[in-house]
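Can you read through this structure? Questions will come right after.
Entry: chain A
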Amino acid sequence: MNTIIEWIILTSKVIIFPGILTLILLAFLLEWFYRKLLARFQTRIGPQVAGPFGILQALADFIKTLSKEEIIPETAHKTIFKYLPFFAPLPVMIGLFMIPIASEKGFVNSPGDIYLLIFILSLFAAIQITLGWASGSRYALIGAARSGLQLVSFGIPLVFSVIVPVMYGKSFDLSKIVEVQAVKHGYLPNWVVFHIVGLLAFIIFLICGLAELEKVPFDTPEAETEIAGGWTLEYSGRRFAFILLSQELKEILIVGLAVTLFLGGPTGPTFGATGILKTLLFTVYFVIKCFFVMFLLALFSASMARLKVSQILEGTWSYLAPVSVLTIVLLIIIG
Partner candidate 1 sequence: MSKLPSKRTEINVGPQHPALKEPETFKVVIEGEKVVEAEPILGHVHRGIEKLAESRDYNKVLYLAERICGICSFAHQANYAKGVEMIAEVEAPPRAQYLRMLVAELERLHSHMLWVGVLAHEIGFDTYYLLVWKDREIIMDMLEDLTGNRVNYGMNKVGGVRQDLSPELKKEFIEKIPLIREKLEEIKTIALEDPTIKARCNNVGIISGELARQTCVTGPTARASGINWDLRRDSPYFAYDEVKFNVPISEKGDVFSKIVLRIEEMFESVNIIEQVLEMIPDGEIFNKVPSRLNGKAVSRIEAPRGENFHYIDFRESKQPYRMRVRAPTYANLASSVKVLIGHHIADVPVIVAANDPCFSCTDRTLVIDKDRGKKKLLTKEQLRLLGIKTYKEGIL
Partner candidate 2 sequence: MSETKELHPPISLPIKNSDIKEISQLKSGEIVIRVANGKVRAILEDWIKAGLDIHLSTIVGVDENERIDLIYYFMNRKSYDSLVLVTGLDRENPTTDTIDDLVSSAFYEGEVREMLGIKFKGNPIERVFLPEKWNAGYPLRKDWKKSEEEKK
């Protein structure tokens, strides 16, 4: 009997909290926040119809896209085109299970979290490239090629900027890194971002995160005004909805990773609360920190024009990659 109850609790954890449903809702919430913020930066109003302040906009978009007609182009690779989009959110979802949201520990956690997360990010890029190639459109192909170029050029700075918190936490385990940051250090908590090298690594991580999320100025794989949407161009209906979902989940994965690695994860003052109350408090802290990172991303994104692929390559290899190596060297010297 006990095993059955445990099983039910585990299942509800996976599906409801802090599992799939929560993550999807969080992703929609974050997407709405990003869009609303960007709109305000651009003197627009932004989403306002679905729900109060348009808070349900991303959900409404998802549902509407699900109901749209689907078109499969003649030139597409049929099998990949038909089935791969539905698997696109999967790796990101697995990655999200490792991010600590409701407690210091992630829902799934292992000593090698970060290896797996970096692998998942690369895997998702591979999926993007395959999706773009399989749709058989030239625009999509160019977008896929650009996606690959960005993966190659932002991979190294991303990994190095992740190494910095790893060195602070002396572990590849996300929960360990969070624990180290939860300790008070004078008035401030011991967050990685409050160290000079950590701040540098945080900035590099944000830049790479923007590239991973394909937002301006690194949105060349989608570049609406150049290649009309890039690798997502040919997808419609349910398939596009799932691609959209995977992108929104990826948004929360990147932002969540930034929060976990640099901003102390979901930790914060608990006021002696325990149990469910603590879980809720932690979730709220996590969401607030996510909003803050999203705000930085939106600010960065709104104040720039899209760069050319050649300019991005030049910038990453001649500035970002050396600086990211330098952070590691600096950290070793300072200790």
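For anyone wondering why these and not others, all candidates are chains of the complex that A comes from, given by their letters.
To be clear about the criterion, contacts are C-beta pairs under 8 Å (C-beta built on N, C-alpha and C of every residue); 3 or more make two chains touch, one makes a residue touch a chain; residues count from 1.
Just so it is clear, the structure is predicted and the values come from calculations on it, not from any experiment.
Note on chain A: across the options 1 or 2, its touching candidate in this complex is 1.
Looking at the complex, you find that chain A touches candidate 1 at residues 41-44, 69-72, 75-77, 133-136, 138-139, 141-142, 216-217, 219-220, 223-229, 302-311.
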